[in-house]
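A single protein chain has been omitted; all remaining protein chains appear in their positions.
Which chain is which? They are A and B, in the order written, and residues in each are numbered from 1.
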Amino acid sequence: MNTLLTAANSGESIGSATMLVSNYVFPNDIHVHWSMMIVLYPYITGLVDGAFIIAALYYLFDVKSLKPVARFSLLFALAFLCCATLPLLLHLGRPERNFNMLLTPSPSSAMAGFGYIYAVSMGVLTFIVLFVYRPVLVELRSTAKGWLQVLYRVITFDSIDLSQGARQLDAKIIRFLVGIGIPIAAILHGYVGFIFGGVKANPTWSTPLMPVIFLFSACVSGISAIILAYIVIRKFRGKSISHSAIATMTKTLTLFFILAFCFEMLEVFSHTYLKSGYHHMVEGLLNGPLASSFWLWQVKICSMIPLILLGVMGLFKLREGIYNLLAAVVSAILLLQVLIMRWNVVIGGQLMSKSARGYTAFHPEWFDKEGIIAVIIVMAIPFAILWGLGKIFPFWAQESE
Amino acid sequence: MGLSYKMRLLILALGIGIATTGGLFIKSLLKPESFGVYGPYRAAAIDEEAQIPIRHATNVSCYSCHPYEAKIHKAGLHKTISCEFCHGPWADHVAGSKKVGTLPVKKDGEITTLCLRCHNTEITARPHEVIKTVAMPGHLESQKVKLTHNCNQCHHVHAPLKYINRAKQITESAEKAL
Partner (left out) sequence: MKTDQEKRAFLKKVLDGTIAGSLYLVMPMAGLAMGNNTKDHASRKAPLEKLPEQVPGIRGKTYDILDQEFAFVVDITRCIGCGSCCVADKREYNVPDDNYRTWVERYVKGFSDQVYVDAPNGGLDGYQTPRLDIDELIRDTFFVPKLCNMCKEAPCVQVCPVGATFTTPDGFVLVDHERCVGCAYCIQACPYSVRYIHPTTKTVDKCTWCYHRVRKGLLPACVDVCPTGARKFGSLRDESSEVYQILKGPGVLTVLKKEMGTWPALYYKGARREVV
């Protein structure tokens, strides 16, 4: 009894919900099964999605000001998409059986589609990169030696045809691939939201808003990541920063963040207003175990401050240097906001026992395969891949140097 | 090298198509044999589950080798209690026709703890019409026995009223005889 009560000792000071919550946690609910790796997974696919949106704005919607970052966004998305399965494999109890997902996908399961959606998006993104980079790759092929030349031959489809006709064909293919890439990216990430939204047993997850919230916050995190990475890498290398690109991305970020934040708050507001079924558990969760990570960190610090800063950046004329600095700061905070939001949804949602009478606790471990060290490693790998990709595919176009 | 760029892309598209078809073919090969007989799952798993050996073998199994205890147990108020609950599962004791282990017999204090799992009045959640409960040490006091007594010093664990009824009979007949 004592272990049960101490594992869930957070229900006392939660206002009106105290009447109903008496700290009983179902014996199998003590353990949080989806831990930090499942926080990382939507975070990573979200970064992919957001970065892809930037590329799509340039390649499909002809937003010319995004030219300096368009190629980089594609590579950034590819680097992270390569690692999207890593947290899942670390999470699985039997990772060696992961191909079961592809071999015997259950038609009724939202999760079963993952393997196929992932494979398609990986393929589409890879080919977008290859076609976008083809002129550069053909050029590099002529100077490359040894195995690098073989690689360039393969990824240029062994063709050096850069004629007007070939370039027009490439442009058409790129538009087509980016065109189907948008719904695929939306499905890849929206379905992650639906994985949670489709769990009727969990009152904070089961809302049709979940995929929408996930999609918008994905765009927020991805665009923030591109802004921050662009500014940091260019500063680090002592290169110029395209103000118009930063401004366009910041405006896009503002739009998506307002949408994401509104939907996040709408979900909470709906729970509070409807007071339906398990409302007392949701209220108790947000005001109890998640009081600091939700209200303080996600809402007050990581949402209100960026909203104010974005407002200032949008309404007042700022010097370029200050604008860029603020953009970097806002992006950094928003990257944290989305991560905390994922944490609050994934882990926070599981703190409610299905007894509807108590909360369990989550204690992250350092050296577990889903522990903090593993999280740091998983988040570092995409950057290593990005660095490697940068060796083959130059990030920045010559003319914007 | 003579192929045009368009041609190469066509070959590429064809290659992707073949790879996909090949993948789907491999998928169908690697699908478990009984998958999909009743639904999207491996039907053989049902039989595998059904063939798991049992570990509890009901009181009847115990009675077949322990007729003395069986006679007492079946006659007493504890006849609905499973032998294996107190002594452990049959599978830890017998395998095929061989004895493979000795099951524990509860002793002394353990017995009282065991009895109070069901008979403790303090646990008010028990429906009184289903179970007779006693308060400890009130019961020992009212029966004028030492407070250190364990339940089985008066109650036969297999038939709790066996001695009590017998003693009642004797005392009654003795009273009459007196």
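As a convention for this text, a contact is a pair of C-beta atoms (placed from the backbone, for glycine too) under 8 Å apart; a residue touches a chain by one contact, two chains touch by 3 or more.
Treat the numbers as computed from the prediction; the structure is a model and nothing was measured.
Within the whole complex, the absent chain has one touching residue among A:A112, A:V312 or A:I381, and that is A:A112.
For chain A, the residues touching the chain absent from view are 1, 4-5, 19-20, 22, 24, 26-31, 33-34, 88, 91-95, 97-98, 100-101, 103-106, 108-112, 114, 195, 198-202, 205, 277, 350, 353-357. Residue positions on chain B in contact with the hidden chain: 32, 35, 38-42, 45-46, 48-58, 60-61, 64-69, 78, 80-82, 84-85, 88-90, 92, 94, 96-99, 113, 116-118, 120, 122-127, 130-131, 143-145, 153-154, 156, 162-164, 166-168, 170-171, 174-175, 177-178, in rising order.
Simple rule for what comes next: only the chains that are shown with their structure count from here on.
Between the CA-based centres of chain A and chain B the separation comes to 47 Å, rounded to the whole angstrom. By the touch criterion given at the top, residues 99, 102-104, 106-108, 123, 157-159, 161, 163, 165-166, 169, 173 of chain A touch chain B in their complex.
The residues of chain B lying in touch with chain A in their complex are 1, 3-6, 8-9, 12, 16, 27, 30-32, 35, 40-42.
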